[in-house]
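Every protein chain but one is kept in place in this view of the complex.
And then chain A:
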Amino acid sequence: MAMVDEPLYPIAVLIDELKNDDIQLRLNSIRRLSTIARALGEERTRKELIPFLSENSDDDDEVLLAMAEELGVFIPFVGGIEYAHVLLPPLESLCTVEETCVREKALDSLCKIGSQMRETDLVDSFVPLVKRLAAGEWFAARVSACGIFHVAYQGCTDVLKTELRSTYSLLCQDDMPMVRRAAASNLGKFATTVESTYLIAEIMTMFDDLTKDDQDSVRLLAVEGCAALGKLLEPQDCVARILPVIVNFSQDKSWRVRYMVANQLYELCEAVGPDCTKTDLVPAYVRLLRDNEAEVRIAAAGKVTKFCRLLNPELAIQHILPCVKELSSDSSQHVRSALASVIMGMAPILGKDSTIEHLLPIFLSLLKDEFPDVRLNIISKLDQVNQVIGIDLLSQSLLPAIVELAEDRHWRVRLAIIEYVPLLASQLGIGFFDDKLGALCMQWLQDKVYSIREAAANNLKRLAEEFGPEWAMQHLVPQVLDMVNNPHYLHRMMVLRAISLMAPVMGSEITCSKFLPVVVEASKDRVPNIKFNVAKLLQSLIPIVDQSVVDKTIRQCLVDLSEDPDVDVRYFANQALNSIDGTTAAQS
C-alpha cells in the first residue's frame, strides 16, 4: 500500500498512533480526535471511527478518560443532533470500566449528549442504554446507570417512565453496597425529574429504604438526599416525611452520619421552613454541637453562623449561644479553630448589644487561645465585628489582646497580625493608631525573624499610603532612619529595604532630602552586603528622583562602589550604572 500524500501525513500519523504502544502518543491522538474526525468526514466518523473506539475500550485509564471527555462534545463531528445516538455505544462501554473517574467522565458526556438528543432518539436509544446498564452483570455498570436516569426520564412515555422508576427502585435494593451508594447519591437528581404524584408514592419509598440501610456509607449519602428531596416536596409533606428522618439521623449511632447531618442541617432548615426549624431542628443542631465526637462538633461549629442566620436573634441567643460558649473552650483545638473561623460572622446577626454582652467574651477567650490557628481565625475576621460594635469598644476590649498577639511567640501569628495592621489602621484612624500600634510597627522592623522584618517594611509602605506622606514623615521616617546606626548589619539592611519600599510613596522631594543622604552614608558601610544593597537601592531610586540628582549624587556614589574590592558590590554597582546610562540614552 502506498504511503499517503505528504500533506495528509501528519493526520495519518495521528490516526496510526491511536494504537501506538506509547501511551503518550495514544493520548495525544485521542485528544485530537476531533481533527481525526474532520479528516475522515462525518459519515466515516459514524461508520468507522466511532465503532473503532467502541471496540477498543480496554486501554489505559488515562486514554479512556480523555476519550470519554472528547466524546461529550462530538455531536458536530458525527453530523449533528440526528446522529447523536451513534456516540452512545462507546460511552456505554466506558460506563462499565472499573475506574471511577473514567465512568464519571463518561456519564458527564452521556448527560451532555442525552440532554441534546431528540425525544424519539432518547426513547429509541438512550432509554435502552440506561436499562442495559441497570441490568448490567457487574456492579460498575449498575453504578453508572444510577447517574443517568434523570436524563432518560424526561421526555419518556408513561409506560417507560413507570419502568424506569421501578428499575431505579431495584437499584436502591441492589445487593452491592456500591450500587446502593450510587442510587442514594443520585436520588435527589432523579427526583427532580419525577412528577410530584410519584414523588411521595415511589421516590419517598426508595428514600425510606436507603435511610434504613445497614451500611453507614449508604445512609450518609441518603442524608444529602434529605435536602434535595425536601426542596421538591410540599412543605407539609416535607415536614411529615423528611423531618423525622433528619431528626433520626442526627441521633444516628454512626458519627459519620451525624457528621453529614451537621454539615447539611442548615440546608434542611430551608426546606422545612421556620416553624419546624424552631421546634425540631434547633434541638437537633444543639445536640450536634454537643456531640461527643469531635469531628461532628467541628462540622457543626463550622456552620454556626449559617445556621443562626436562619433563626431570629432571640432563638440564636437562647439556644445556640450557650453551645457556642461551651465550644469556645472545647477540648479539641480543631473544634475551637472551626468556631473561630465563623464566629465573627455572628456579630451582625445578633446585633450590637448582644454581641457586646455575649460574643465579646468569647472573642477574647479565643484570642487568647493557646493554639495559633484559633487566634489567627479570629483576627482575620475582625472587620466584621468592627461594623457592629464600633471602633471604641473594639479598641478597648480587643486591642489589648491584639497587641499581646503582636508579640506572640509564634512568628506566623505575628506575621498575620502585621498583615492586618493596615486594615486596623484604616479602621482605627490616625489618632488611635499612634497611641497603640505605632511603636509595634517599629519593633517588628527589628524582629528576630526575617519574614517579620520584611513584612514590617511592607507594612510601613502601606501605612504611608494609608495616612499620607506627611504623617509618615513625622511618625515613620525619623524612627526608620535612626536604625541606620544599629550595630547589626541585618537591621541596617532593613532600613534600606524600608527606604526602597517607601520612596515611591513619599515622592521625590523627601527621597532626596531625607533618604538619599542616609543611603550615600550607608555606601561606606564596612559590610559588603549593605553596599551592594545600596547599589540595588540606588538603581531603584533612579526613576523617582530628578536627573540632576542622579548625575550629581547617585552616579558618584555608584562609581565609588564600582571600585569596591568585593566582586558582588562591583557587579551591582555596574548594573545600576548601566541602567542610568540606559535611561539617559533613552531620554536623549
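Note that a residue touches a chain if its C-beta (ideal position, glycine included) is under 8 Å from a C-beta of that chain, and two chains touch if they have at least 3 such contacts; residues count from 1.
The working rule: contacts and distances are computed from a predicted model.
Missing from the rendering is one chain, named in UniProt as "Serine/threonine-protein phosphatase 2A 55 kDa regulatory subunit B" (options: "Eukaryotic translation initiation factor 3 subunit B", "Neuronal-specific septin-3", "Large ribosomal subunit protein mL53" or "Serine/threonine-protein phosphatase 2A 55 kDa regulatory subunit B"). Only one residue in the set A:10, A:80 or A:582 touches the chain that does not appear here, and it is A:10. In the complete assembly, the contact with the undisplayed chain comes from A:140, out of A:88, A:113 or A:140.
For the chain left out of this panel, the touching residue among A:28, A:427 or A:529 is A:28. Interface residues of chain A with the unshown chain, by the touch rule above, are 1, 3-5, 7-22, 25, 28, 32, 35, 38-45, 48-49, 52, 55-56, 58, 96-98, 100, 137-140, 176-178, 181, 214-217, 252-256, 292-295.
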